[in-house]
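To start, the structure under review is shown below, and the notes come after it.
With one protein chain held back, the other chains of the complex are shown just where they sit.
We just call them A, B and C in the order they show up, numbering each chain from 1.
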Amino acid sequence: MSTLNGLIVGASGYTGAELAAYLHRHPHMNITGLTVSAQSADAGKLLSDLHPQLKGIVDLPLLPMSDVAAMAKDVDVVFLATAHEVSHDLAPQFLQMGCVVFDLSGAYRVNQASFYQDYYGFTHQHADWLDKAVYGLAEWRAEDIKQAQLVAVPGCYPTASQLALKPLIDAGLLDLNQWPVINAVSGVSGAGRKASMTTSFCEVSLQPYGIFTHRHQPEIATHLGTPVIFTPHLGNFPRGILATITCKLTAGVKAEQIDAAYQQAYAGKPLVRIYDKGVPAIKNVAGTPFCDIGFALQGEHLIIVSAEDNLLKGAAAQAVQCMNIRFGFNETQSLL
Amino acid sequence: MSTLNGLIVGASGYTGAELAAYLHRHPHMNITGLTVSAQSADAGKLLSDLHPQLKGIVDLPLLPMSDVAAMAKDVDVVFLATAHEVSHDLAPQFLQMGCVVFDLSGAYRVNQASFYQDYYGFTHQHADWLDKAVYGLAEWRAEDIKQAQLVAVPGCYPTASQLALKPLIDAGLLDLNQWPVINAVSGVSGAGRKASMTTSFCEVSLQPYGIFTHRHQPEIATHLGTPVIFTPHLGNFPRGILATITCKLTAGVKAEQIDAAYQQAYAGKPLVRIYDKGVPAIKNVAGTPFCDIGFALQGEHLIIVSAEDNLLKGAAAQAVQCMNIRFGFNETQSLL
Amino acid sequence: MSTLNGLIVGASGYTGAELAAYLHRHPHMNITGLTVSAQSADAGKLLSDLHPQLKGIVDLPLLPMSDVAAMAKDVDVVFLATAHEVSHDLAPQFLQMGCVVFDLSGAYRVNQASFYQDYYGFTHQHADWLDKAVYGLAEWRAEDIKQAQLVAVPGCYPTASQLALKPLIDAGLLDLNQWPVINAVSGVSGAGRKASMTTSFCEVSLQPYGIFTHRHQPEIATHLGTPVIFTPHLGNFPRGILATITCKLTAGVKAEQIDAAYQQAYAGKPLVRIYDKGVPAIKNVAGTPFCDIGFALQGEHLIIVSAEDNLLKGAAAQAVQCMNIRFGFNETQSLL
Partner (left out) sequence: MSTLNGLIVGASGYTGAELAAYLHRHPHMNITGLTVSAQSADAGKLLSDLHPQLKGIVDLPLLPMSDVAAMAKDVDVVFLATAHEVSHDLAPQFLQMGCVVFDLSGAYRVNQASFYQDYYGFTHQHADWLDKAVYGLAEWRAEDIKQAQLVAVPGCYPTASQLALKPLIDAGLLDLNQWPVINAVSGVSGAGRKASMTTSFCEVSLQPYGIFTHRHQPEIATHLGTPVIFTPHLGNFPRGILATITCKLTAGVKAEQIDAAYQQAYAGKPLVRIYDKGVPAIKNVAGTPFCDIGFALQGEHLIIVSAEDNLLKGAAAQAVQCMNIRFGFNETQSLL
């Protein structure tokens, strides 16, 4: 199997570093470059200067982003770990150069231009690509991903939430008149690598934020096809997400049916682990590419607990998983 | 105002230490003794040997529990920071000696003997005292507390949950056909001071537990008079509780009505802080005797966030608050 | 005893908040104002907006700093919790208005103008005040503090280090030909309340910094009168300092002599706690105004462990302790 050339745009952040580590150990990938914005103070540094755990492993320099034509030369695959607006602008340029693009931002996740006006505060200019983009929820969209030129990789909260809810919704096991209540807690790395008071060590403490206003709420609702109540929290740990989801069951649904729906949905899907008993903790998934799902029910009430590493199954690992699917590699190549 | 003699039974735990610190600085209290069970390896040690932050402040010895008649001599007030079964047995003995008892266990919190069979696994033998016990949710039961000989002080989850929900339920602002969903995360001190794998440093990680089976669910439901879905989590921090509560509003209810209900319920109640905007974080309350409450709503959906220090407003501070009310001291004496 | 009017300049930080809490509960103090720099985005906010644990306790506004003459009117006592250069400029202005000034910065801690050139990067303009300033290591300088108009309150590392070493050096128990090795770990609050990559939650990890170059090394050495090797570390906890100090004993010195030196130095000094056995942990002192000291020796080698809350005995509590001493209040008034 031939080797692909890959470029990571926006490589200085936590997700970029994880991507670089995965690609570095991928037998069919050759990293042709890591870039940061031309203005970044990190330009010229080594990735391992910023992320010293990679010293001696990925010591590549962070190149200042220049014109796309030059950067894309001989590149097969581009990962965009950039801000939404930046991805919005760059993706079409790389696509026109023939690259396959895996965008980890929100810029191409919802196929409605108005969505971006409402929730991201910018006017989407690329309805054509929005149309062609495939939502990279890997366990559910493998067939589309195989054909895609642009994959919009879903992020942390939507991945954990949808992997937990979609099998049950599709199987008609939930009474959706009562909206699922998703309470999710994310580690601080979810806020990105930057100086801010919000993520300052002494300020971080378990607290909800963005109540009723977080843009992942409509993303989840759109892709599930049903409204949800989504309450994100910032927790005092570096990485991981735990979503506790409370739902109403369709009358008469039993535990076996829930379990069967999960088994059926995720048979042969190595990165989703369904629990026979008990529910996951953050530590079960931190540092792993898995999304773990457990549940309990009583009467018509169901609690699902879904956990993942926000930087891995919620970002870099899912992007590489999509790439593996797209190019016919083993789905978990370099992830396990 | 005269000085009362106080005894703390079960003083070696985290709650016992907080109680001792409060009573020590209380101008109208004299600590006559701190006890531990006669079998405890801590008997004979100083409280400050176990809790070194109290060195030089409360250096009293932990006495092995002996017969109640001897221990209760000249004692006006007894705090039971003991296991449920121990409180169940001891409370009547101290009461018969004429002491006023503040029980921090669950043994007298619900006035139904069957409750203990179902949720605590023992047969309650003291229906008479169960009948007379006053539930020490201090902001709501002050008049009863003033007359009580036995106050069953509610613990961490029930206090945070009820203080948040009760004003709205009483005002008819919630559509209770849809059960309130209480997702709560507690610091590890809530599990008590003892060696266990569950609370071992490397094992602790954000995780739900006791889903649908935690005994605080029926306690909350009984006192609120309406069912709730309660999902407790263990979090990776030593102290504090944060409850995120999702409810359905009665049709047409506006934010102003929610706010008015809280203002009315807690006017003149110094230990409940209602937020004008935003919601509390754990750090806002850790180390304080407050319960902080904030909320947000959208359409018919309401999210309430309630936070407290599990060892203080969720245990020791509320016990002292009840004592202050009972004996006519300033409600926040020694707490602020 | 009359009530003093107090002003806190630079009140928005962690130390400022602790100072405000102490002064608020001080029976002989009236807070006349809390200020921040005129440019600060925090001007106009309440202190409790920034430090929500103080909501309902200290809800005073943060006033933009204006001219000193206006701010100092009717003010008896000023606490400067400001940057070194700011304190350098402001202290003389307040002193000229007749205020007693407690400066928590480094601007007046060492009575050598050249020190500031070498270690702080600015030229000291106020040699006269530098001359008159009393170093507020409270247990050691009480007689001078009582007379002082300007007290330069030592900070976190120097307090923990000097309280541990000074009794032994003064008693001639150490062989100083071998420099004492001070390894100290500070909580993140020691870096102040501001957004920075260094104190970003995901970046904090146990690590030494400022090796051989930290300005506290010459401060400690100057006041002890002997060189030391001082290696500070940033630790992954919000508050507290632990210093592990390795020294060589004068030939023949026994444990009893060490103990006697400490007992003699700190008899009647309520904020230094000497351990009979064992050594302190950070949790023993976090949230308390104490400095705890324990030691162990073997042959000619001595290990001293000194711990304090960097924001309290290492800042705000020591400043209030100095004020209590200066004005004849009980030394621990409002601190315990």
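In the analysis below, a contact is a pair of C-beta atoms (placed from the backbone, for glycine too) under 8 Å apart; a residue touches a chain by one contact, two chains touch by 3 or more.
For clarity, every value in this text was computed on a predicted model and none was experimentally measured.
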| item | value |
| --- | --- |
| Residue, one of C:305, C:322 or C:335, that touches the chain absent here | C:305 |
| Hidden partner chain, touching residue among A:141, A:166 or A:283 | A:283 |
| Touching residues (missing chain, whole complex) on chain B | 14, 188-189, 193-197, 199-202, 204, 236, 238-239 |
| Chain A residues touching the omitted chain (full complex) | 25, 52-53, 55-57, 270, 273, 280-281, 283-288, 290, 292, 336 |
| Interface with the unshown chain - residue positions in chain C | 178-179, 181, 183, 185, 203, 205-208, 211-212, 229, 231, 233, 235-237, 240, 242, 244, 246, 279-284, 286, 296-298, 301, 303, 305 |
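The rule is short, and it goes like this: only the chains that are shown with their structure count from here on.
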| item | value |
| --- | --- |
| Farthest chain relative to chain B (centres taken as mean CA coordinates) | A |
| Chain whose Cα centroid lies nearest the overall Cα centroid | B |
| Rounded Å distance between chain B and chain C, as computed from the means of their C-alpha atoms | 36 |
| Computed distance of Cα centres, chain C from chain A, in Å | 46 |
| Two or more partner chains touched - positions in chain B | 280-281, 283-284, 286 |
